[in-house]
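Not every chain is included here, but those present sit where they belong.
The chains carry the letters A and B, assigned in the order they are written, with residues numbered from 1 in each.
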Amino acid sequence: MARLYGRDSRKKGMMPGSVVYVGKERTEPIDITVTDYTANELRDVTVENVEDVFGFRDSDSISWINVSGIHDAVVVQKIGEHFGIHPLVLEDIVNAGHRPKFEDGTDYLFAIIKMLDFTGSDDTLTSEQVSVVWGESWVITFQELPGDVLDSVRQRLRRTIPRVRFMDSDYLAYALLDTIVDHYFMVLEQLGERIELLEDDIAERPAESSLATIREIKHQLVFMRKVIWPLREAVAGLDRTESRLLHSATRPYLRDLYEHVIQVIDTVETFRDMVGGLLDLYHTGVSNRMNEIMKVLTIFASIFIPLGFLAGVYGMNFDTGISDLNMPELTLPFGYILFWGIAIAIAGGLLWYFRRQKWL
Amino acid sequence: MARLYGRDSRKKGMMPGSVVYVGKERTEPIDITVTDYTANELRDVTVENVEDVFGFRDSDSISWINVSGIHDAVVVQKIGEHFGIHPLVLEDIVNAGHRPKFEDGTDYLFAIIKMLDFTGSDDTLTSEQVSVVWGESWVITFQELPGDVLDSVRQRLRRTIPRVRFMDSDYLAYALLDTIVDHYFMVLEQLGERIELLEDDIAERPAESSLATIREIKHQLVFMRKVIWPLREAVAGLDRTESRLLHSATRPYLRDLYEHVIQVIDTVETFRDMVGGLLDLYHTGVSNRMNEIMKVLTIFASIFIPLGFLAGVYGMNFDTGISDLNMPELTLPFGYILFWGIAIAIAGGLLWYFRRQKWL
């Protein structure tokens, strides 16, 4: 999660607007696919050379160009130049640690959003940056890795005929963003279940491992927060913008998207509250157990220390021969029985007292 | 309460605007009733087929169509299409986990609100979603279950003759919303009583069961908060909207409604504060009891350990025959009496000290 902490120091000293990849080192080849469609026809194009996508800019059909892999800055720069994208925007696209944002570039609109998922065998929460740029008849998406979340949009595109709504590039862009935000709900559902399980665990018995899980969930929520808070502002900006690239028919969908983002934020905040409550619960459990331990100690010590003293008394060596006052109990025929009687009475009395104090 | 955590994952991959039921699985048949009235006449109509309600759209009378059960999306969709409701609105209606909201659909107004109630033998706090859509002369309400909260409005309708105020559909819609908000106060009253009882319990004796109750009330408040906070914004939006469907005579009532929502929010926040205070109270009680336990331990141990040492001393086997310096006390005629005297003096002195320290 080191990427959380902002801009990479590798870039220091470079000019602003330098299109240099910032992020985890990767060597996979960049994969570009184009989905080109009209209301009734759709074809998938796999692209060999970056230059192959240039033609889609001015075609009549709607073209969705998906670039998987942003570590090859040259490819991004070539596409950017051809589609007239500002160098600062390109710099943002190849900076895998950028905050979600929206920008109106007059001839195109530009949004950065993060895909979230639990990956690996230990369900680490990872994020992947997706940049969406769209113009009149094209949408370009830049991902870090070839991913499958956006595939559901592709399948929907195939199934929906005629693709009337999708003939506006802004609706396609919305659909992509919406799919990613929808995926957040799945992540939240998983997280919610983990929190509820954990709460039951801790309420039953606070273990030190719960503490580690709390810490982990806390880190995940900090991570989600960093990723989703700026998104609110970004989607609000998208909703507010006056660009001719946003059709009025798409606006209700954007408001819907905005509502979903708010709902995600609300849920994250609720989770944060709940996790804070878990820590309280843990501490309460720990201090209740401390109480239990103290009670046991107190009961044992309070009963047996006085009894030990009593036994000690009758182990004293005062000379019974010299005077009748010296430990006459020792020479009573029922002395030993008496001793046990007293001992049991003391123990019983203390137990009764402790029970009345509700310690037992 | 899993529904708290947002959109259902079942919907993933569907197109936005797909009218698909999201919520607890239900199989009850959907029940539609129509209350159709003019200023002087009122009749209740039970509807067999969805199509039967279509006629009420353009009738001169005011018609309140109540749909109990939203799990049959087809019914909702048919009504929606006939009354000209946007697919995104219909999607919201059948999503039982939607946030409260208000939307101005030009030809109709649309609000989502949650009904709250304690149900079941263990007084679980449950919410039921109510969607209210209204046009010039009709109001449609969608509920999850046939409920009785809205019945009080129906009875009021019957009693009030002539129904001058109710001849505006917006006033009927307001009355429905107001009835639901009014019911919140009853829920809050119950909750307030529980909190006060709990506070007295904890102040008297902090039990581990109180902790579970605190947790439960905390969850209920989180739940209420999630349900009521967005309502504020929704009612404010309703109050602000410029729609021709809102008559100026209704506006003071809406402001009144808004005030009530604010009052509910205030009370929920006050309760949250109070529950936070309960946790403090519990911890204070627990640590005070720990102190009590420690005191008992300290008093017993501090008194009897020294005495035990003393008894031990006179149980030593130093040879009194070899020298007069070896434990001459043992051969004193009053040695044993002396021992008890010293023991009682030590115990008494320590008790006096502990009393002075206010430990007793």
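Quick note on the criterion: a residue touches a chain if its C-beta (ideal position, glycine included) is under 8 Å from a C-beta of that chain, and two chains touch if they have at least 3 such contacts.
What you are looking at is a predicted structure, and each value in this text was computed from that prediction instead of being measured.
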Number of identical chains in the full complex (with 2 shown in place) equals 5
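As a convention for this text, only the chains that are shown with their structure count from here on.
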CA centroids of subunit A and subunit B: separation to the nearest Å works out as 26
Subunit B residues touching subunit A in their complex are 2, 4-9, 11-13, 15-17, 86, 88, 99, 101, 205, 208, 211-212, 215, 218, 222, 226, 279, 282-283, 286-287, 289-290, 292-294, 296-297, 300-301, 304-305, 307-308, 311-312, 314-317, 327, 329-337, 339
Per the touch rule, the subunit A residues reaching subunit B in their complex are 152, 155-156, 160, 174-175, 178, 182-183, 185-186, 188-189, 192-193, 203, 252-253, 256, 259-260, 262-264, 266-267, 270, 273-274, 277, 280-281, 284, 287-288, 290-291, 294-295, 297-298, 301-302, 305-306, 308-309, 312-313, 315-319, 322-323, 325-327, 357-359
